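All protein chains but one are shown in place.
Right, subunit A next:
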Amino acid sequence: FVTSETSSAPMMNLFMEPASEASSGPMVDLLMDPASDDLKEPPKPDINPLADIINDAPLSEVKTPVAAMTQEPPSDLFDDEPSELFAEPRQSNTAKQQQTSIFDEPDEDLFSEPLGEALKKPQNDVFKEALAPVAKDPTDIFTEEAITTLPSAVSTVSVNSKTNGVHSDEEEPDIFAEATVELSLDSPRNDRKKKEAAKPSASASAPSVSASASKPQPKTLEELIIAFHSTGDGMNAYMAYKVSTQTTLPMFRSKTFTVRRRFSDFLGLYEKLSDKHTLNGYIVPPPPEKSIMGMTKVKVGKEDNSSAEFVERRRAALERYLQRVVFHPSLLQDPDVREFLERDDMPRAHNTQALSGAGFLKMINRATDSLSKMTIKMNESDVWFEEKLQEVEAEDQQLRKLHIMVDSLVGHRKELSVNTGGFAKSVAMLGSSEDNTALSRALSQLAEVEDKMEQLHQEQAASDSFCFAELLADYIRLLGSVRASFDQRMKTWQRWQDAQNMLQKKRETEAKLLWANKPDKLQQAKDDITEWEAKVTQYERDFDRVSATVRKEVLRFEKEKARDFKKQIIKYLESLLQSQQQLIKYWEAFLPEAKAIA
């Protein structure tokens, strides 16, 4: 239902600026180790391929051929593993890809259903942007295809059930084993992983094809990898991202394919998905923010660390984004997703431009929306929702705080690195003017140690940023999406209430007409009543449905989040650990030199 539904009400792109506050800081290269990790699990039907999405499953997600769209546990939605987001190849159709998605929904593999469903198939391939034609190849998993166009991370959106999700990690998934038509958001996870796996390597100017896609063995889920590549020059330059998918999902036309996409395409995809699905309470993962500053620098051809970092961060973030999308079993089924992954040429999504007319319209709509949000006082019958919303809001607050602090840490570490370098040079100078030879040598050794420390601090700062800060930024944005789904539920409730009021009014009108004895208008009144009775029933059902979806989504989200955080933070701690080991090595080498001073 997700895929085919075309929501009439344009969903405010609530997610568009999800993390606007959250500094979508450069996503640390969580995707750093994409390749290996992404291809985690081949989609397994019962496995939660999406589970990995939440973890930083690099593209190692299972790149199982899209034999079966394994269900990818939607948990991967949040699995921003750079490389692995989409690691799981999804077998569309039946098998629910085990999405080791963040949400770690076990076996909510979309792909568990036999790929019979054409709908499902293409899902898997979402992540694999094979250069294959946009045809909807169900089983196209996005293998890493390094499209030189965009050095975007080639995310092999392998909808491997393994990788994503918390679920099954190495199960050879028959992801599509149980073909269930659930559009769990497992798949996106896989894709993301893939994206992350492929790190963008091209610099702004050089079109480089960085396809180093990870080689996950997608079982059934798709794997998605994004590599980037830049094209064009001057202010017209834009970064083209190669999205490679590897999938076994039958709904895609081929097993591996790659396409080129621009950043605005990603935003466009989000708009479409959001328009369609948020209405129904789904948590649609938000893409990274636009950044005029960042892109301008890159366009101008500024070849320095900050722009390289920006590009890498964006690539990684895009990869994770796609992987989350693919990991979501429901979203994976959406033809827009499939089209995004497969279709060779896509119409430019102009209405995502910041200064476009559509952009302004969006802003206005958003404003009115938030206004109306404030005035809806919902009669909460189910306290679960109220509590959850409070939790989400509290968490959002804390995450934002934490993100600011981590950013500060990154800044100070970078500063420390620079200052250590300065100190190292200074000590070297001192050593050279020292006339006692042993001391002079020791001082120059000290200078070398400090030099190495400079390097160490630099790396540590990068790790802080990519492992930790980016994780937080992703989640801040995602929490925005979660809130939006709650809002959506409220809206449906409101609509139901309004309909009830209207029905009441119509009944009163009827009564009045009867009393006033105006039989000609009576028929009209009766018709109205029937119409509104139907609407009330419909809207009530809608509300119940949306509530159920929201609930399910939130549970899935929480699982994904848990998995994601654990994985990322452990990874971060391991990097800290390595730093210390290096430190020890350096000082141990220095100590005898110091002792040798005479």
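Observations
Methods note: a contact is a pair of C-beta atoms (placed from the backbone, for glycine too) under 8 Å apart; a residue touches a chain by one contact, two chains touch by 3 or more; residues count from 1.
Rule of thumb we're sticking to: contacts and distances are computed from a predicted model.
Set against the options "Sorting nexin", "Large ribosomal subunit protein uL2", "Origin recognition complex subunit 4" or "Exportin-2", the UniProt name belonging to the omitted chain is "Sorting nexin". Checked against the hidden chain, the listed residues A:A534, A:A548 or A:I570 yield one contact partner: A:I570.
Checked against the hidden chain, the listed residues A:S306, A:S381 or A:S426 yield one contact partner: A:S426. Even with one chain removed from view, subunit A keeps its contact list with that chain: residues 391, 394-395, 398-399, 401-402, 405-406, 408-409, 412-413, 415-416, 419-420, 422-423, 426-427, 429-430, 433-436, 438-439, 442-443, 446, 558, 561-562, 565-567, 569-570, 573-574, 576-577, 580-581, 583-584, 587-588, 590-591, 594-595, 597-598.
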